[in-house]
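The complex appears here minus one protein chain, its other protein chains still in place.
The first chain written gets the first letter, and so on, giving A, B and C; residue counts start at 1 in each chain.
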Amino acid sequence: MDPAPLPRSEAAGPAPFGRRPCEVSENRASGGYRVFSLLDREGPEPAPGQFYMLATERHWSERGERPFLPRAISVAETGPAAAGVRLDFLVEGVGPGTDRLCELATGDRVWVTGPLGNAFSEPRQVRPGAAGAILVGGGIGVAPLALLRRRFGERNVPVRVLLGFRDQTHSGGLDDLFGCCEVRLASEDGHAGHRGYVTDLLAAMLAGDDAGSAVVYSCGPPAMLEAVRSLCAGREVACQLALESPMACGFGACFGCAVPKPDGGYMRLCIDGPVVRGDQVAEVPHA
Amino acid sequence: MDPAPLPRSEAAGPAPFGRRPCEVSENRASGGYRVFSLLDREGPEPAPGQFYMLATERHWSERGERPFLPRAISVAETGPAAAGVRLDFLVEGVGPGTDRLCELATGDRVWVTGPLGNAFSEPRQVRPGAAGAILVGGGIGVAPLALLRRRFGERNVPVRVLLGFRDQTHSGGLDDLFGCCEVRLASEDGHAGHRGYVTDLLAAMLAGDDAGSAVVYSCGPPAMLEAVRSLCAGREVACQLALESPMACGFGACFGCAVPKPDGGYMRLCIDGPVVRGDQVAEVPHA
Amino acid sequence: MPELCGISLAHRVINASGTYDAIAARQVFGDAVLEEFPFAAFVSKTITPEPRVGNAPRRIWETPAGMLNSIGLPNKGLAGFLEQDLPRLAELPVPLIVSVMATSRPEFAKLVEAVGARDEVAGIELNVSCPNVHSGLIVGEQPAETEALLETLRPLTAKPLIVKLTPNVADPAAVAVGAERGGADAVSLINTLKASAFDPATGTPALAAGHGGLSGPAVRPVAVQQLRAVTAAAGLPAIGMGGIASGVDAAEFLAAGATLVAVGTESFRDPKAGSRVAAELDLARPKEATAHSALDLE
Partner (left out) sequence: MPELCGISLAHRVINASGTYDAIAARQVFGDAVLEEFPFAAFVSKTITPEPRVGNAPRRIWETPAGMLNSIGLPNKGLAGFLEQDLPRLAELPVPLIVSVMATSRPEFAKLVEAVGARDEVAGIELNVSCPNVHSGLIVGEQPAETEALLETLRPLTAKPLIVKLTPNVADPAAVAVGAERGGADAVSLINTLKASAFDPATGTPALAAGHGGLSGPAVRPVAVQQLRAVTAAAGLPAIGMGGIASGVDAAEFLAAGATLVAVGTESFRDPKAGSRVAAELDLARPKEATAHSALDLE
């Protein structure tokens, strides 16, 4: 039997059926990344961990080739807007699709499908009597943790945030998305905080006091997630990981986003994830 | 035997080998058409009748599909610029390629190959002792006649200009390209000049005085060119027609631009044209 | 009102097998999926006699104006499908076509008998053309094998049998003629083109399975040509697909002889592409009519 996937957030409810055009209200640099905002007139408020499939309405196919398919992007923050919901996304330009999103201008329109996927759950849903949450983010993977931290804060869940970046150009979201809260940083080049991996910080934290009864929430590069998973497994700490895999559709149609399960089969990450418990996957996939 | 094609203008010489990026210095509405200017730092001055293959450097392939190939566009005017040559083009948005060109913004870069093809010749090269030139343009086909008229003016060739447009949205270039000279107009909806076809004006003119010893130069929609050709043939007036055909390359590589010759074979319009004598073609092709 | 082999349909646009999971879509988009169902009929993902988990990832790869997939037909198997999926698919507001594939005639017969016995099922599509499964079955490549398969299956059900042709042959029309001779009611085409790509980051094959199938607008001209050839050679109604992304594209397939069209990859980019294409096709109707009469006169 499959371990039951985490449920779609009740708050989010079903996504509007189909794609809809949403206007870009802002796009600014954030470290080496970009943060852009869309005005979603139709959509429900998304839950932390959920994502959208995005494609620009015009010029999606630069150079006659790619991008062709929409791109999966986690929602990093959200809030009420004049006529709907504001959606903030943190993106790193790593290829034709994210490059195109990085260069969005105010007023451009973006095809939006979502919110998609499931969401992180609260510590007490994961483990009765959990002491609180430890958020571990790496690189662009800090995005979904921003909204998660704020929601936990609003619900008085004690939260500690550990974020790691490779170097200054591979960092972002700090002032924009985590500006108001206490964050412990690691960087591989030592430009900020601990010189080394964010998992060093997690290891130290899990070794101390009551951290063993916290729930760990993590998103980041596969190697980092794998380290988080094995650290938590070793200390029997519950963890929820937001994974990535190649996605063509985001709504269960293509079966492209397969992630190996421990029992042999595959889950569709777009509907059974992107958030999984550490014990739900055979290994953290390489996107 | 083929009738010898018109020679490439001596003035133009060979085109720079390869495509080069040129910056857009202006793009303005002109009636229902657009006139945009490129700054060509490398190219020789083009001769009237010649064309360029154009594609925007970015976002040429809108909507993941077309345009894929560059588009052939006649040069409508040219002049010296700060660091090279200014090239003006008159375009009508009739599909994905021309639509994309119509929306060019100042500073955008366009891939340019050319000047390509041959050029119109002077009346006395066509026919010794020719009385002058009659230019007959229809719709977007007025473009190459603008530069031709100016060159003829500079060389004291007597010129009469007849231009026809369908209606106000299918017209342009008048103030921008023909502003300084006398033009007789026809329009199918009667919004300007004679209500009817520009070929009505030509027929009347050819019936009169010394017009029979002029040379007719024409560019426009196939039906108009065919009418010009048969009017001239009937009155034994020499004519040169700038034709269109589907072009993938513009430099003789693809053999896509075939136009039937009277003797059965085909010419490649990009290198044997686009300007042809009336008797060089079996019929005016439908692009 | 358009119809296919006696199944009447609200419009001419259905889905391509394996490119829409109506059950998952309901989970994501809620009952709006039922209320605004994008297709005039629903074709299930291909089922096989036994359950399959599908191929190892990486399973998809983006290409110019298209994509590769090597999904490998993950499905619950015949029993799992009939028990778990069929009741849910029966709730859809449109006729249901079940796609089946097997690696031998007896196994195909088992699928057709079992599926054909269910009232919820309006028609059966025989997938003899999946490029992502090492079936050992070359039936879809050979006219005589296709004919023989149909002769086996034809007596087993009164329901329409639709043969999904492979495009990876020199002469798809000959296979269509074989299907017709064997008693098929319709053909559908094209399935994906055999294709592969290398990941520039590693210089190794991009798909774990090594190769996959190409779909999307890139293949549209190939699909249109095969459709022309098939409808010229065989008298069967044809469901045309391959890169349809708009009503203009769909009209092209109708002009080339299709009775219905199917939307596959475009649904990934637009979950309601089916309804959009149908609406756009409606607007293109006058031209479609011209196209048909032009064909009739040929």
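By our rule, a residue touches a chain if its C-beta (ideal position, glycine included) is under 8 Å from a C-beta of that chain, and two chains touch if they have at least 3 such contacts.
The model shown is predicted, which means the values in this text are computed figures rather than measured ones.
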Contact partner of the left-out chain, one of C:V13, C:A218 or C:L260: C:A218
Sole contact to the chain not displayed, among C:L9, C:L111, C:A251 or C:A278: C:A251
Contact footprint on chain C, counting only the chain that is left out: 63-66, 68, 141, 168-170, 193-198, 200-204, 210-211, 214, 216-222, 224-225, 228, 243, 248, 251-252, 255-256, 284, 287-288, 290-292, 294
Interface with the unshown chain - residue positions in chain B: 8, 13-19, 55, 61, 64-70, 111, 113, 116, 245-246, 248-249, 251-256, 258-260, 264-266, 268, 271, 285
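In this text, only the chains that are shown with their structure count from here on.
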Farthest chain relative to chain B (centres taken as mean CA coordinates): A
Two chains sharing the most C-beta contacts: A-C
Averaged-CA centre spacing for the pair chain C and chain B, given as whole angstrom: 48
Intercentroid distance (Cα basis), chain B paired with chain A, Å: 55
Residues of chain C engaged with two or more neighbouring chains: 65
Residues of chain B touching at least two other chains: 64-65
